[in-house]
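Rest of the complex left out; these chains stay put.
Chains here go by letter, A and B, matching the order in which they are written, and residues are numbered from 1 within each.
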Amino acid sequence: MENSERLGVGIVGAGFMANFHVTSWTGVRDADVVAVQSPRAESAQALADRCRELRVGDARAYTDLRELVRDPRVDAVWVVAPNHARLAVIETIAEEVMSGRASLMGVAVEKPLGRTLAEARRLLEVVERAGLRHAYLENQVYAPAVTRGHELVWARGAASAGSPYLARCAEEHSGPHAAWFWDGTRQGGGVLSDMMCHSIEAGRYLLTPPGANQSDWLTPVAVSAQIASLKWSRKRHAAQLAERFGDAVDYTRRPAEDYAHATITFRNGDGDEAVIEATTSWSYVGPGLRLTFELLGPEYSMSAGTLSTEAQLFLSREIRSPEGEDLVEKQGAEQGLLPIVSDEAMTYGYTTENRVVTGDFLAGRQPRESLKHGVEVTELMMAAYLSAETGQTVRFPMTGLDGFVPQVAQGTWRPGQA
Amino acid sequence: MENSERLGVGIVGAGFMANFHVTSWTGVRDADVVAVQSPRAESAQALADRCRELRVGDARAYTDLRELVRDPRVDAVWVVAPNHARLAVIETIAEEVMSGRASLMGVAVEKPLGRTLAEARRLLEVVERAGLRHAYLENQVYAPAVTRGHELVWARGAASAGSPYLARCAEEHSGPHAAWFWDGTRQGGGVLSDMMCHSIEAGRYLLTPPGANQSDWLTPVAVSAQIASLKWSRKRHAAQLAERFGDAVDYTRRPAEDYAHATITFRNGDGDEAVIEATTSWSYVGPGLRLTFELLGPEYSMSAGTLSTEAQLFLSREIRSPEGEDLVEKQGAEQGLLPIVSDEAMTYGYTTENRVVTGDFLAGRQPRESLKHGVEVTELMMAAYLSAETGQTVRFPMTGLDGFVPQVAQGTWRPGQA
């Protein structure tokens, strides 16, 4: 069967993230991007053209999701649609598969899995009912610095000195590109909902030994979190948002948090306490997107940061050049010392992610980083929102999180009250 | 008056910290260390000898505190005795001054000011009653990287873009040298009590504009904290402590926290929210003592870290050399890449601290970094312990903290419960 040798991939969504995936595909051997879909025809076409330009696949552009799913060249679907559209997309895919109109080897879904725990659970349920293999697209657990750091800590440190007890993971930048991210009700919250899924899952991965599954190794005990609106609800900056995105985004009246910090405590497989400190921010202004990771244990420590780059450029005050993101995502300046992230798709983990998921689907294996992880991460995020709202540590096992909708997502949050 | 030109300083205490002060004195122009005191005669003598060796003063060694205070060459006293002895020392000094047996221009007191808020308040009261000028010896607010970073952020960043909203300050190492630090009841707690005072005050300093006083600029709103015993209550490491310090330190039965994280929210002088993230650890194992600082605002950020050194040494696996702290305090290895902190007394702030306090006392000025700050910091630390014990955010104004004694200081704390 020819599909077992080379995977035909259809990408649903044609925005910023979809472009990242396509770029990463230049480093993926065993799969081609054969189809892309977006309700906006020109976006779909542009992405398909880019696939050809990068020689990652002779991609056909669709506006109709069902057509993409039915395309016989498509063996697996990557769902990269916005948060609010994701569940509906999955339901459509499942319908097509269950009806026999389409045949797929697997589906891969971008994080976060849901805007609420209920939504995330529902999504997993739909996929499982359709009998599909599934991957949770958490790129950071594939970032080379994270995977090598993890491997070396466990092999050289934990092997003799004992398991690590603290993982610090952070993602910080100056705020997202597209309008819907800023709208709490559409996105599901603010920066916590947008990005803490990354830091939580990276932390779980780092704290778990190679070969084990974080779902088994780490039992959640407690979550404590704080959120704040530090920058974007200041008058000057709220006005900037209004100017960029129009009335839909009014942070003087319906702000979302632009800063969140959570401390999550687990019992690990050795019976020891293990802690994740997860930090996310849209109020960080530095050279660009900053991902940092630390893993600490009894006689060792590992640290990694995406702005600790191999290469740096310095431009003097004499040089005026146009605003851009050519050195790094969310770039903040065009003078002074500037770190260069040479291959962002590789550094952030997309390249390896797509290699691994492709390999699993081709081999008929269920990817370890499954949608179940996405559900667990969503649960911890909801616990973090709840803790931040109530000023109380949330203890596990915890029931009743299913129906919980963060105040930010409801548009009722008032900063500075907790 | 001759005292106005050159300050004669008496140091009370002759341990690790007293040695740091004496070393720093090689960079202090207008004062001499003329006396040192310790109940242990040989310690006092050794420190006095070191003063002469470093040419920082022809210091006389005392075992009797009252004699030091009455020494006419002593114009001011630096109290560097252990936490549990500090209040008694201050009371004795005050008695001597109020009785007219001694005449002093001021007294400088090491952090933390008290093991409880009551103790800190009592200490300030005693000093004020004696009519003494007073300095709170928080070295980190004098560290050159912190003071220059602060100055430049406010001048180049905040001046046009608005005040900073987030300060992250951390102090992390592998654990203290002396036994009493490890004993919660004597020391007042674990790592939070030992070191979070540094990070809180550094954070308050950074968030406050030059020329303003942090007591006025920052009004506390809420404190949320977590503590844990990540390393030292593990069986293997508790046994190491017992071996080093004897039965007095039994972390299987009476552990102290070796990790603490607090989020402290303030309203600042502009009416905006400002946050300190303070982190302290005795469970960090890296090249050595690590102090890190970040200050973030709307269009700028500053970061500093004492292990980001100008100089690094690499020693290959072929080189075996004895264990030491010659590269950095709390050094963790003698192979591999190793940062060199060239002048620790300068880097950590002691040199400038002693220059500034000396200058204030000589000029007859009350130092800005006064014992009042020490009281405020103690209050925030107690709120952090309370939050960690209850799993609840502590909101200000808060009454009743005076009598609060942390469980760790009572010897009743059980890790993993909160």
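Everything that follows uses one rule, which is that contacts are C-beta pairs under 8 Å (C-beta built on N, C-alpha and C of every residue); 3 or more make two chains touch, one makes a residue touch a chain.
Quick caveat: nothing in here was measured; it's all calculated off a predicted structure.
Colleague: Taking the 2 displayed chains as a starting point, can you state how many identical chains form the whole complex?
Modeller: Spelled out: 2 chains shown, and the full complex contains 4 copies.
One rule holds for everything that comes next: only the chains that are shown with their structure count from here on.
Colleague: What is the distance, in whole Å, between the centres of chain A and chain B, each centre taken as the mean of its C-alpha atoms?
Modeller: Roughly 40 Å, centre to centre.
Colleague: Where on chain A is chain B touching in the complex?
Modeller: That would be residues 162, 165-166, 221-222, 224, 226, 228-231, 234, 236-237, 259, 261, 263, 265, 267, 272-273, 275, 277, 283-286, 296-301, 391-393, 395, 415-416, 418 of chain A.
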